[in-house]
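Here the complex is missing a single protein chain, while all its other protein chains stay put.
As written, the chains take the letters A and B, and residue 1 is the first residue of each chain.
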Amino acid sequence: MLGVCYYPEHWPESRWSVDAHRMRELGLTHVRIGEFAWSRLEPSRDRFTFDWLDRAIDVLHKAGLKIVLGTPTATPPKWLIDAHPDILPYDEQGHVRGFGSRRHYSFSSGTWWRESARIVEIVARRYGDHPGVVGWQTDNEYGCHSTTVSWGPEDRRAFRQWLRRRYQTPERLNEAWGAVFWSMEVNSFDEVELPNQAVTEVNPAARLDFQRFCSDQVAAYDRMQVDILRAHAPGRFITHNFMGFITDFDHFQVGANLDFASWDSYPIGFVERFPFTDAERALWAETSHPDIAPFHHDLYRGVGHGRFWVMEQQPGPVNWAPWNPVPKPGMVRLWTWEALAHGADVVSYFRWRQAPFAQEQMHAGLNLPGLDEWSVGGREAGQTADELAALGPLPDTCRSPVALVYDYATAWTTAIQPQGKDFCYEELVLRWYEAVRRLGLDIDVVPPGASLAGYALVLVPSLIHVTPAALTAFATATAPVLYGPRTGSRDDTFRIPDTLPPGPLAGLTGNRVTQVASLRPGLAVPVEGTVSGTAIRWREHLTTTGTVLARFADGDPAFTATNGHHCLAAWPDEALLSAVMHHMAGVAGLPVVDLPAHVRLRRRGDLTFAFNYGTEDWLVPTQGTLLLGSNLLKPQEVSIWR
Amino acid sequence: MLGVCYYPEHWPESRWSVDAHRMRELGLTHVRIGEFAWSRLEPSRDRFTFDWLDRAIDVLHKAGLKIVLGTPTATPPKWLIDAHPDILPYDEQGHVRGFGSRRHYSFSSGTWWRESARIVEIVARRYGDHPGVVGWQTDNEYGCHSTTVSWGPEDRRAFRQWLRRRYQTPERLNEAWGAVFWSMEVNSFDEVELPNQAVTEVNPAARLDFQRFCSDQVAAYDRMQVDILRAHAPGRFITHNFMGFITDFDHFQVGANLDFASWDSYPIGFVERFPFTDAERALWAETSHPDIAPFHHDLYRGVGHGRFWVMEQQPGPVNWAPWNPVPKPGMVRLWTWEALAHGADVVSYFRWRQAPFAQEQMHAGLNLPGLDEWSVGGREAGQTADELAALGPLPDTCRSPVALVYDYATAWTTAIQPQGKDFCYEELVLRWYEAVRRLGLDIDVVPPGASLAGYALVLVPSLIHVTPAALTAFATATAPVLYGPRTGSRDDTFRIPDTLPPGPLAGLTGNRVTQVASLRPGLAVPVEGTVSGTAIRWREHLTTTGTVLARFADGDPAFTATNGHHCLAAWPDEALLSAVMHHMAGVAGLPVVDLPAHVRLRRRGDLTFAFNYGTEDWLVPTQGTLLLGSNLLKPQEVSIWR
Partner (left out) sequence: MLGVCYYPEHWPESRWSVDAHRMRELGLTHVRIGEFAWSRLEPSRDRFTFDWLDRAIDVLHKAGLKIVLGTPTATPPKWLIDAHPDILPYDEQGHVRGFGSRRHYSFSSGTWWRESARIVEIVARRYGDHPGVVGWQTDNEYGCHSTTVSWGPEDRRAFRQWLRRRYQTPERLNEAWGAVFWSMEVNSFDEVELPNQAVTEVNPAARLDFQRFCSDQVAAYDRMQVDILRAHAPGRFITHNFMGFITDFDHFQVGANLDFASWDSYPIGFVERFPFTDAERALWAETSHPDIAPFHHDLYRGVGHGRFWVMEQQPGPVNWAPWNPVPKPGMVRLWTWEALAHGADVVSYFRWRQAPFAQEQMHAGLNLPGLDEWSVGGREAGQTADELAALGPLPDTCRSPVALVYDYATAWTTAIQPQGKDFCYEELVLRWYEAVRRLGLDIDVVPPGASLAGYALVLVPSLIHVTPAALTAFATATAPVLYGPRTGSRDDTFRIPDTLPPGPLAGLTGNRVTQVASLRPGLAVPVEGTVSGTAIRWREHLTTTGTVLARFADGDPAFTATNGHHCLAAWPDEALLSAVMHHMAGVAGLPVVDLPAHVRLRRRGDLTFAFNYGTEDWLVPTQGTLLLGSNLLKPQEVSIWR
């Protein structure tokens, strides 16, 4: 199903019914509203003006649209900030981050917590049982603009409290952090400082705890909103719209509050955010890289307990990347189908109509700026709606053959202590994901500790701290498992394991890592054996009791296996990565299709989808029944067969 | 005529008369003094020590030099700052910008306004009718070191006042800014914050208003000084020394206060400031690019109502660029002649003698450091003075065939909202200017709304907001007009026009822009037709009712014409830009000379000047009477013929 994000407060009331009518005409079924409207709902303290929203909801509902209502907490109004400046967040250098845009609050402000509960309850009580409101979105894009973390007095107070709960005594804190180092010991929790503005680097265990605290604060804040909504909006779903490439908090943790996950998919802007080469950025500038949106679909399907929406789908050029090209014709439709293929229940475009004013005036909508006239994206949305209607209901999404274990704590740990400047966890994960999807395989993204039963192959690009639950899951997996570099290299308190890395995995893997090297650009180590290629960026020196499948040029083991538990002791270049993934698919008994760089496949139930992101045709290798498209998959085209 | 900047306070009184005598000997007629001397005129509150300046002025006057006196407000002394720290400006992160160099004041400080008026009146009363003082310079280099903008409490207070005057009610402010977006609405002007230190980007309309406010503050402050000077210095001219590549305030607006404009010409340092490629920077490192100084001559001739001075002319290597090479022999003379060719009344070198101390000790003068001995630049100044004397009075400057519309508001708007990281208005303008001067054509730089009568060709590299006055000027122009990208894309409140871009120009151009794409390096779109080349950085998708002169590779119009109103819907590469300018010259009926990259021509009255910035000779294509130089224009040489 398709939807759209709409801002009735941006347009004269006289246009609402025309808009609602045209939404239905285009084939949309859902509409999200309200998430930035606080100043119009409560223009000053306790003066409420909900009447316009009542009428807007009625107009949309009467037109047959299902409404998702956002709590307005992402944009506290000026009168509230002026009355309570302690709501504001602080940057790492100690400056207040002020009013003037959005997300100007700290998750640790006590005042903010009370004010949020107040407005959420008022909104929830008013619309909780409205028949048109089918679901709720909490806040908007947690973590956007680096707002998970704040460095003010309220944050310090809350962090000390969090530490007191975690460690009970300063002695245990000192022990956990190894605070004897550099005389960092404290005599009381009130002596603890936030890990910023020190002369040089701060204790990594302290930094990790601060990151965990920040993540916990987001989850608890979300939980507070969810609890209020559940109390006053019975039977309605609750979701949150996550973002791409944000790792500042544990999305699985927030996801646990929700009925399902949503995310905001801007495939093109992300090409400039992810550390692609310049050549890749130019190559994918007008289509996006074929794995960026899919990876997030698979991630949020995992975060959402098997269900997800795209709450905001890019409908054309946007405004916020360093460069903002026009997507190639067909891409808005392709992205929509790609989301549906990965299991999206609803794909909701952002936004209905381009606004001629304010910060996002260069962000395309389904309609041209200020007008009742379809944009290119609007026309493609309509085409997709028609095709979707013709196809009938989509089958359920099944378990994928491959599980990829994704761990936010590893993202935090490697950012705190990269050891090599270009060791970027998100990059490693996406490269592994890309290599597997180039083999035509589907992937589920799962958190560490999740059951691995039923998978044919398990991939662990890196997992710095292996929890007991994760260890059990690996130990009981029947599929072959591949562990990447740095796995098991730290315990729960950021310590190197007494037995050296891979710590608790020593038994399963037979390995012991004695040295690691980060390799600057220009350094590389050849790898030869069952697989071959080159180690770049990172290599480990290890001994093994298992089988050595490939060795570094100096003879040290590079790729090992012990009873299906494989270890890759390097950051692989493209050739080595591809060879390793071919090898693992072979071990797993998974048949593969070698796809060109610009084509991807994906199954949903008994349907197979093919997508062409490139400039050359691709011949669909199927004997099945074509339901959409043709056997010759043209650029920017989609084919579906059963 | 030639002049020099002199600091009698830097040298023992015994040397003044020798200096004055040698100035005359060199052929100089004008001398600027006094603009940084506050601490020597008033060493502490109300203790005045003007006697030395009285004597210095007398010495210079008696030697036959015409004196330009600067008001000393660019350097408020320490005792004043300590008594009134509210004078100090703030940086965008909220830190005070302290004492220790110069321009340490905010244009919005009430105290500063009073103190400035006080010292200017005292100086003006003392020297207003001195026969040797022929004119005045207000302050020094407004905007230098990013001092147009300040972010302190005084600035916030003044900005709120400015907004109150502009909008009268908060409702109108909210409406103008589209503040409903992200709940940015305010209930009173006292709720408005400066547009800095927000969590993410601030409303662009607010930022534009802040920029307008800052520009207004500079103009009003200058006006205050001008009013005092006019009252006490009857019959003397008043000017200000502007800088190169400063767009933080509207120079036409300040120019309206003045009798004529001056500017400080440092051709070589600017090569490192302008976004040239590294290859261009190496090529022009020791001569400057042949259009940098000329563009500014033409700009300030426009700002100065047809008259301008070079108040500070680079006389050798300087101190402030990342690298400071020695100009090639001959360049100081060439730059001087180039300024005169563009209409300068006076070219005044900075400075008389290199100072052996303080911040500018590596800045060359006409004399070697601390000595009465000519530098290379001093000898070239003398040669130029001799040649100028031999040539006799220069004819008046005539209207150029080409008008280039230059708009500070477009510089602000595109900086606030680049949309593509490398969309730089100043760069676009200089590239257009360069392309036209490579055809041997002279250019006048005019503000939007100025009459275009009498021009053969009008160029509008970009003009984001087309005012009614500008529209009238275009509509009544008899010459062909060429509009560049983004023209007409915003209204007065930074909104996209209801009719889409080019807004008010839709009627004249027949165009309607529905999408724009910014293109990262590596993306480019071929253009073919009457002109051909490549679009880089930026392209627009438009429909037209006019003639399509060239199309993008996908068939969309790239270059259109409707009754002489031409539109170029792209940032052109060098080939496309050159082809377009050739085409426009043809349409305008202007004969062109294809000049090599290192040669430029310029007329003044019936004289034609040729300049060689390169390393290869150039054969002057003239049948006229040579007045200076030869037909074979050698590197770093000047030829003049009638």
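By our rule, a residue touches a chain if its C-beta (ideal position, glycine included) is under 8 Å from a C-beta of that chain, and two chains touch if they have at least 3 such contacts.
Nothing here was measured: the structure is a model prediction, and the numbers come from that model.
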| item | value |
| --- | --- |
| Contact residue for the chain not shown (choose from A:V96, A:L371, A:A475 or A:A517) | A:A517 |
| Option touching the unshown chain, where B:S17, B:S44, B:T478 or B:T615 are the choices | B:S44 |
| Among B:K66, B:R103 or B:R160, residue touching the chain not depicted | B:R103 |
| From B:P72, B:P204 or B:P267, residue that would touch the chain that is not displayed | B:P72 |
| Options B:V4, B:A364, B:A535 or B:V620, residue touching the unrepresented chain | B:A364 |
| Interface residues of chain A (partner: the chain not displayed) | 93-94, 177-187, 191, 193, 195-206, 417, 419-421, 493-498, 500, 514-523, 541 |
| Touching residues on chain B - with respect to the absent chain | 9-10, 36-40, 43-44, 72, 75-79, 82, 89, 93, 95-104, 144-145, 147, 272, 278-279, 281-282, 285-286, 316-317, 319, 322-326, 354-362, 364, 368-371, 375-376 |
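Please note the rule applied: only the chains that are shown with their structure count from here on.
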| item | value |
| --- | --- |
| Distance from chain B to chain A - Cα centre to Cα centre, in angstrom | 47 |
